[in-house]
Structure formats: C-alpha cells, structure tokens
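Excluded from the complex is one protein chain; the other protein chains are retained at their positions.
Naming follows writing order (A, B and C), and every chain is counted from residue 1.
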C-alpha cells in the first residue's frame, strides 16, 4: 500500500462520463474522477444535494458508472449506514459503501448523521469535498468557509468566523482513519481513498476542492490554487491512522522548509478581496504557530 | 356500563412488580376461560419508588373499553405504606374487596366496612427463600385466597412461567405460603 | 396459541414474523418498548436482522430509505415529534417508491409536551403519500404489520401501521401470533425491481426535470409530474390490492375481512358513529347500551385512512339519517380531517346523511363512556341540527 501511484500506472478506466454539467475547471470533477478510479466498480455511492448532484446528471441520464442513491441533505451518514446494513443482511461483504458530500452537507446539516455513523463504527467511507461554501446554491457561507471570505451571504465584510475544523471533529470520534487531501494532488487523494477501501470501520477523507466561480479565479488555475493552499501551509495534507497524526505528500515535504506567504494564496482569488492587513497578519501568525508544532 | 367486567386495581410502587403481578393474573384468568383480560398500567412516566397503579379488567367476553378503572371491584395493595399516601379505596364498589400486604391483624384495617384480606407477604416471601422486598408473587397467593376468581394451581403455573429463569419455584412457593396465611375479615 | 402482552410487543412480534432485514431504532415514548423488544429478538438471534441504533428519527428513516433502495426489507417505528422530525424523509421514501413499513404508536404533538395518546401525529402526515393502516386492538396490530409488509412490497409504497399510544401500546391483552411457517407462505421474501447494484448501476432519485426527456437509449422518459401522477394512481389502486391481501390473510389465518372499514351493528342503523383507532371499539359498549333502548345506532372504525376508502365509506354511510364523527386530531384552522374527508366522500351520494364532528381526547384526556353516551344520545335525538364546526368533548374551560 505504501507504494505510491503515479500518473503512468494510474488506471485508465473511467467511471465518470464526459459531457456532464460540472463547471469548467471544477475541482470536484477532478477528485470525483480520481476517487471513483480508486474505489472501482464494486462500490455504492450515497450522495446528498450538492454540486455532485448536478455533476451526476439529471434524470434519465447518469454521469457515473456506479450505483448511486441520492438522499436528503441531512441524512448522508444514516443512508450510508443503511446501505451497509443492507449489504450485511444480503451477505455482500465486498462492496465499498461510500458517502460523498459537500462541505455544507457535511459540516453543517449533515454532521449529526455523520457523527452517529462514526460513533457506531459503520464500515463506510465518507468523502467530504470542501469547496468552502454552498456552491450549488450560488456561493453562500458554510461552516468551512474561511474567515474573511466574501460569499453571497457575507457580501461586504466577508465571513466573520473561522473555518470549522471538520476532520478534527471526526477524528475526535476515535475512528481508525481520517485523512485530508487536495484536488491539486489527485494521486495523493487516490492513494488515500485506495487505502480507505482496505480498512474496517468508518473512514473519513476531507478533500480541498478549488471552485473557479465560487472562489473567483480563472478556471485554468484550479490546480495552481489548490497547490498554493498547501504550499502556504493553510490547508495541510495529513492522515490520522489509529490516532497517529502524520503529514503526508506535499505537506510532509514542507517540514523544515520555508513556506510561501499566505498573501500569495489570497492574491489569486476574488473571494479574499475584502481581507484587511490585520486579518491577513493574524492568519499568517496562526499558520506559523501551527507549523511550529509539526 | 357493562356488568360482566370484574375490575381490579393494583397499587404498588414503581419497581415493585405490580404490573407483573397483574399480568400473571391476566394470564391465569385467560387460561381459565376469561376471554377478556386487559391490563393497563399507569400511563406516562413511571419512576422507581413512586406510587403507581395498574388496572386489570377480566370478563368472560372480549373487553373493548381500555380506559382506566374508576369504580373497581377489587383493590390489591402491594405495600401497606401506600395507605398513608394514596386513597387506595377511591371509587371502590360498596361490595368491594381490599387485598393488602400488611403486618397487622385484619381487624385493624378498615375500608369503610368493605371486605378486607390481609397477608404479610413481605415476611412470607422471605420465608419462601426469596430476597427481601419481592412481594409481587406472594400477593397473588393472597389474591387467590381472597377472591377465588382463579384456581391456585393455574396461578402457580402462571407464576412459574412468568418467572422462568428468575427463581420460578421460590416465587410459586411464596404464593403458596401467602395463600395459606391470608386472613379474611370485614363483612 | 394466545399470549397476553402489550401492543408494542404485538407489533414487534409481527415484525419478527415478517423477517425484517434491517431495523432502524430510536426511542420515543410510547413506541420505545417495541424498539426494545426488537433488540431482544435480534440479540437472542430469534430474528436475523441488522439492528441499527441511530441517532435520530430523521436518520432512522434515512437508514430505512437506503436499506430498502439497496434491496432489503426495512422497518422502523416512532411516535409524535419523532414522526414529525421524519417528515422530509417520509416524502422521500414514498417518492422513491420504497416498500418500508413503520409502526406509529399515536401520541399528541408538542408544544406543550404531551406523551399521551391522540392521533394528531399520523393524521398530520396524511398528505405525504404513505399508506396508513389503523389497528384497534393487539390482534389487529400484529395482523396489520404482516399484511403491511406484503402490501408495501406489492405496490412499492411504504406503509404506516398506526395504533393508539398507551391505550394499545402499553396495555396488555390476549392476541394470537400466527405461525412462522404460515407467515412465510403468506409473505414472500423481499424483492424489488430496482435496487443498488454494481452489476447494473443507476442513479436513484436524481434531479428530475419538469418535462419529459430522452434517456441514453433515446427512449422518452417521464418528468417529475408523470412520476408523481403514477404514484397517485398506484396509491388509489392499492385499495384493491389491500383487499386481496386481506382476503388471503383471512383464508390463511381466519381473521380480517374488513380492510377498509370495520362496522359494528351498522346493518339497520339510522345513526352511525365513525372514528379511527381503538375508540371505535370503546364505542361498542356505548352502542350496546343505546341499542338496549332501541336506538338504531352502530359504529364504524376507519381501518385505512390513506388511500382514503371513498367507495367503502359512501357504501357504508349512504342512506343513514345521521353520521357522528369522533376525532382525536384535527386540521387546525378548519375541522377534523376525517370529518372533512367523509363529508367530501358523501357529497356525490344521493341519500346523503347529515353529519357532525366531535373533537376529543387530545393529549390523552380521558374519554369517559358516560360522555360518549351523552353526546351520542343527544346527537340521535336531534340529528340535523348540528353545526358544521366541530364540538369539543370534555373541555374544562
């Protein structure tokens, strides 16, 4: 498992059809494509309302080649539980049961059901793609929107509160595997999903997915901006396996290295337009303090 | 309204097993040909130690009215300390009967002249070998002796079945001893 | 063989005999003992099911929706605010055409809190599209649960089996559980046409457009309105299916024969009292004593409330002098929901009786036999003078 997947040996098999309704340059599209490659055919997906609902196609056409059940916004964790329960009842032991939800569907309305599933130790993989706002409804603030970000419900001053640290909340349930990933590092994400398919109990993967329209940048920069979030130390790639935290991939390589200043990241996106110097300095301080502990 | 229904109200404390006792009698009554046997516990929150009551209606025909008993034919009291707390005889019919777990002689209890049966069930249960405080099997023996509604054999069987895995023989013995030591007074 | 136990245990026994495969469990009074009994059945291995102790009723139905979509027989139970918390999920389950069965131990709705019986909880869910069956005693509870599983499966529509909280859920009375072997003959193993299957992938319940649209093979597929119209047609047709199932059940087990309405002394009745649930049995004692005074009165319990058995009700009530509808719920701001439904059913009837509405027993207020006798006597003495607005019984204002 420690052998890292490369672009060259990554499977060519696709589980997503082209011509879907995702926006041009969509970060979710990249991680969804990679995630399904890692999960493979024997997978059932549970999806609440999100951009993924649109990506996956409007009836009667489906863009995924896997079975998918769309469920209500708050019930993702419960629905994944139900699918796993059914698989157990039917004695189908080799199926990946995967919930795939956005940040609003996870950190806000869906956290109760997710917490319940984690506490019960359900054998599911829960993937939260974090584009840091309610993008499907047109960019409203969510629990994971970072401080200072302009959204349509924080239109002038930007969000006043800090980003909710969902992976830590989930890790506090004591589940066996929590990981973060980024659309800008698709192979790292692929390997983490692949690893999750081999582990028992609940697995949680939180993947940072840049959103060109929601973050206000040109669609060609999706990867660049995702990488900047990691290179500035704002969004860290890590795994918490059986309680053991370790940085992975690009974040691991940053240990002891000089990180890019956060201003490099903020400058790339329209959503940070209203950040004042004080806030930026504060964020930089927090990041430096966090990294001093790594 | 219906004259064929015998209404029995059980008074106890939460955790004392009044419901179980009433259920055993319901089972025995049904086995004895009473097609109607409806047992209705106190609705709502039942807290350990608090005064509770349970309604048992039995009839030769099916019972349709599930509302609580207001004019009982019989009152069964599992704990004599309740007499100071609760008007256990409220609504008791003129020719009604009170069956009481108490330590005093039967003459010392007065329920406005109604028939009274007294048995020191608490004591007899210990004699039977049960841990102190188990009174719900014993009271059934006293009930049987005082009412004659159901045969003792049938009741003992019902007790053994209900307490299967929980000292069935000792519970049956407690009922038997209580049956033998029930004093009936009043009119 | 008969046993004496609570209504909740009767329901749990029905679920066990129906071999539910996935059970979502969340406690709420007065349904809780049903959930507890099922955990006992599963832990003692009397029932081979996945027992999932969820963290809310919303999730309970979420588990059932997913487990049913994945191809298993799913069950849950709730009461009052738990049912209301599921509301969105109830709509979802029926729109997805999932044959889930749920028991509802009827209880009043907060605020203020009440744990006692009325029927506002399930009556308030009448428009979600679930089939609603009401049981009047423990035998009907266990029989209805088994029939409900077969009905749900036959029509791909979820079924709610409702029974009065406390009055039935906690009261002990004799009932006869059917034999497992016979239930197995009556109720086929779970099967659905479409389920989550990696060998045959599909996207269930995606965004569906207002208009029709061609699929990948070019075939024109329905839009949202066609799918919903189909649901309505299937719901209406479910009445016939339920009648057949009930007939089969009677053949096998000797009980039933009145799937839509259960009448008592109605044959020659000028006056008919109508209600839902155990009250219709309670009223039998009142009817008997009025019959002794030569009042030609009967009582009719409505056994299936959605789909509404319009024809059966019209047949039963047409030509009567006067109909008296008792309800432990109402459509706030209007009238009793059952009353309004019955009035509507009788509208096209040539020999239309007069009709009146009583609201009673909300939040567990005791319904006294004497009160029922009083209002029914009055209603029979002066039929036709009643107003259209409901009268409340037992108010102590």
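By definition in this document, a contact is a pair of C-beta atoms (placed from the backbone, for glycine too) under 8 Å apart; a residue touches a chain by one contact, two chains touch by 3 or more.
The working rule: contacts and distances are computed from a predicted model.
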Chain excluded from display, named as in UniProt, from "K+/H+ antiporter subunit F", "Protocatechuate 3,4-dioxygenase", "phosphoenolpyruvate--glycerone phosphotransferase" or "4Fe-4S ferredoxin-type domain-containing protein": "4Fe-4S ferredoxin-type domain-containing protein"
Where does the absent chain touch, in terms of which shown chains it meets? A, C
Of C:127, C:226 or C:311, the residue touching the omitted chain is C:226
In the whole complex, of A:72, A:144 or A:222, the residue touching the missing chain would be A:222
With respect to the chain omitted from the figure, which of C:84, C:154 or C:349 is a touching residue? C:154
Using the touch definition up top, pick the residue from A:17, A:173 or A:260 that touches the left-out chain. A:17
What chain C residues would touch the chain not displayed? 95-97, 154-157, 193-194, 201-206, 208, 215-217, 222, 224, 226-227, 230, 234, 237, 240-241, 244
So that we can see where the missing chain sits, which residues of chain A does it touch? 7-8, 10, 12, 14, 16-22, 24-27, 29-30, 33, 56-65, 186-187, 212, 218-224
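Everything below uses one rule, namely that only the chains that are shown with their structure count from here on.
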Taking each chain's centre as the mean of its CA atoms, how far is chain B from chain C in angstrom? 36
When centres are defined as mean Cα positions, the distance from chain A to chain C in whole Å is 43
Touching two or more other chains in chain B are residues none
Contacts with two or more other chains occur in chain A at residues none
Using the touch definition up top, name the residues of chain A that touch chain C in the complex. 41-44, 46, 53-54, 56-72, 74-75, 77-83, 85-90, 95, 112-113, 115-116, 119-120
Spell out the residues on chain C that touch chain B in their complex, using ranges where they run on. 2, 4, 115-117, 166-168, 170-174, 278, 281-282, 284-286, 288-289, 364, 366-369, 373
Which residues of chain C touch chain A in the complex? 21-22, 24, 49-50, 52-56, 58-72, 74, 88-89, 92, 196-198, 200-209, 213-216, 221
